[in-house]
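What you see is part of a larger complex, with each chain still in position.
Per-chain residue numbering starts at 1, and chain names A and B are given in the order in which the chains are listed.
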Amino acid sequence: MKFKMLSLVIVGALLSTAVIPAQANNDAMMNLLKILRDKGTITAQDYELLANAAKADKEATDATEAKVEKVAKKADEAPKVSLKGGHLKIKSNDGDFSTQIGGRIMLDAAAFRSDLGDETGSEVRRARIFVKGKMYKDWDYKAQIGYAGNLISMKDMYISYNAWEPARIRFGNHHMPLGLEQQTSSKYITFMERSIVSDAQDGAGEAGRAMGITSFSHGDNWTLGLGAHLEGTSKNLAFEENEDWGVGGRVTFAPIAEKTKNIHLGAAYHYQSYENDGKELGVSFRPEAHLSPVKPFTTGNVGQLDDGLSIGLEAAGVWGPFSAQSEYTYFDMNSSNNSTKGDDPNFNTWYVYGSYFLTGESRSYSAKKGNFGRVKPKGIVGQGGSGAWELALRYSYADLENKSSFGATGNKGDVSTIGLNWYATPNIRFMANYNWTAVDNNNLTKEDVDGNVFQMRGQIDF
Amino acid sequence: MKFKMLSLVIVGALLSTAVIPAQANNDAMMNLLKILRDKGTITAQDYELLANAAKADKEATDATEAKVEKVAKKADEAPKVSLKGGHLKIKSNDGDFSTQIGGRIMLDAAAFRSDLGDETGSEVRRARIFVKGKMYKDWDYKAQIGYAGNLISMKDMYISYNAWEPARIRFGNHHMPLGLEQQTSSKYITFMERSIVSDAQDGAGEAGRAMGITSFSHGDNWTLGLGAHLEGTSKNLAFEENEDWGVGGRVTFAPIAEKTKNIHLGAAYHYQSYENDGKELGVSFRPEAHLSPVKPFTTGNVGQLDDGLSIGLEAAGVWGPFSAQSEYTYFDMNSSNNSTKGDDPNFNTWYVYGSYFLTGESRSYSAKKGNFGRVKPKGIVGQGGSGAWELALRYSYADLENKSSFGATGNKGDVSTIGLNWYATPNIRFMANYNWTAVDNNNLTKEDVDGNVFQMRGQIDF
């Protein structure tokens, strides 16, 4: 009985440890041996040998166990490498650090026919390589080298602090908060080029990337961006002068923000000061076709501008495969040498477009970011599918006419575009756009001019 | 007997499951306990306790087993990171995605002595960083930034579709199918510079990278490349004109295609249209030495070219450590303002070279690619070896003389080169070249000129 009690105690004690998960023991054998010995079924000598063997078995099992734990721990602690969707991302185990390396390639060809002559051309429209990442949980950064128009330049080059509750703070060369098209990556825009509304914003020095600081707040269905900036690295090509500066903000709201059904409303205000030191200004731009050899749209010479403000309004909606989008921007400029005449230049630009996915996908709106993102085709080429097809139409208008001390200047015109997009995979897209442009009093010959362009793009992002 | 039968049945049943591989059980113990209990060797109470202990042992073993499976699965599913040969490659588990990051550095120094004066110089001949990868199984891409001659530009910048049986389709900025030297990476060419045959091809706008589309088919011992292109990013530096275009093809065949013994035969045809809008053309190039301050070889002014065609012939062979290689290219140009005189310009260029590995390696020919690749030294510096040594001799000739409405123009000359290469590792190479150049009627002083250059290179690719 003594032995039995003892064995019970031992077995009980061992069983209680056996509840600890995944700790291999050899309790049954050890106890059985004790019982058999106590009962005399095996000799004490046998017991000794068998108990040693059992112990050795246990040790071997424990060693395996320990090795498993070690391997599992090592695997858990190692940074995670991901190639999801072809995008390389390395993330530390605790998520406090990450590095992503990627980029984009956009390859264009175009044929122009216009009153100003014909032209055929090709270019690497955009090629970019970036490194971005997270640092010590609260910080992130992006360093992006870009190539466009046969020039290499710096694109995103910023640091962000993300741990302040009300807003993310970002500084460096980055996008100012203005314009739905401007806030949507060139990887995701519906047409090959942003509209002439964006060109006008760029020309006014307000949109695109600039050296500055922005705060970005958002809720589930709204965003608020506020920014102050000097000149961007692509505009600021000389040291020997004061830089232009601006301040502005953009607010967006999505009364409906479902996955494939949503409405986007947005407004932006921007004040821009020109430190041009007596230089006369004016802006010309292309007809929504980057290979265009001419820039028929122009403000003409608008004199020495002091400053200007712009007001932008945005609306967009997605209803399953349908979507529509529109922006309007009004520019009101102040000029020292024109202001006595009360005829400071002001400009109006707007566009409206619609798109339809023949294959049933939806444009991908983010109410938390206030912009559009990646379209994922239902069937992917390379995984048995045949991609997504999107048909789109856009009409853009710009009135850049103005009077100044130099007389009437600038012009007005429009661009109509039909576009067909094929998304072979979520990150490989082929685009074809046909544009008709009509401009009164064009920039070169000062006559009304009509032209059209057929342009194509192949793009990938990685 | 009842018990024994039962135990047999149980044991049988359990044994049958034990055939399932790698599912740790504790069947022997469980069954032994039952038998001992049934025989009365142990009490029912003992049995209960021991069976519980055995069960706990089994659970612990199962938990270990499960953890191993989990760790193994996680390891299997994670992308594979490789640094083989110092080249970083990350590949998804299913092989459908990959990313490679790499590049090359070529560091040159040269000393020139010639009738035109002496010069000493150095440069980063090529520095490149690329990201390339596979996307959704069927696609690949490459984005490569290059630095040469103190300029940064885009090199390979393309997208390929690889799932069409007859041929790989590639578009964007990439190499057109023309010329054995052109098709062989600068990492692997035998001399520091490609021959003046390549310079002539480049000058004609036919070789090197261009924005275009190519198809590439191959068998075990043949290749066929067909391409159509506009201008490349390095040539197309302005928007304001029509781009030159061309079409061409290259076919190669290897009657012998063993690892260290092979014969390569190739031919290429290229048609090039010049959209020069009335500009007079002409090309000059250096004497197979990139640091050369002068470009003594010249076609002179060949007037306004309409178009041209070139025919190239290639032959190469490898016999163990020996190899020989030769190319001939004939250029036949058509000129509007010369053509009435029946004296449109045409040019002849060719080279022949031999190489011998003192250390017994062979040049690495790929009959499936129709080009030469990486030489792997038998002994690697850093792994106990001392690298591979290669001795090479080349003779190149160019006849660029032609008559036009501007009178006799252009010149002819040759370059003889002796080269010594040391491959310290498969990707680190040191080169020394000594060139003798003799040109009649050189480009600058219009006199016959002799010169020589000693140049050295250290290169690595990663």
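Criterion: contacts are C-beta pairs under 8 Å (C-beta built on N, C-alpha and C of every residue); 3 or more make two chains touch, one makes a residue touch a chain.
Please read all numbers here as calculations on a predicted model, not as lab measurements.
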| item | value |
| --- | --- |
| Complete complex - number of sequence copies, 2 represented | 3 |
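The rule is simple: only the chains that are shown with their structure count from here on.
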| item | value |
| --- | --- |
| Subunit A onto subunit B, rotation angle from CA fit, given as a multiple of 5 degrees | 120 |
| Subunit B - residues contacting subunit A, complex | 26, 29, 32-33, 36, 41-43, 45-46, 49-54, 56-57, 59-61, 63-64, 67-68, 70-71, 74-75, 78-79, 81, 90-92, 96-99, 101, 129, 131, 133-139, 141, 143, 145, 152-154, 157-159, 163, 171-173, 211, 230-231, 233, 236-237, 239-243, 245, 275 |
| Sites on subunit A touched by subunit B in the complex | 4, 7-8, 11-12, 14-15, 18-19, 21-29, 31-32, 35-36, 39, 41, 61, 64-65, 68-69, 71-72, 75, 80-83, 85-86, 88, 101-103, 105, 107, 109, 118-124, 127, 129, 145, 147, 149-150, 152, 291-293, 380-383, 424-425, 427-428, 458, 460, 462 |
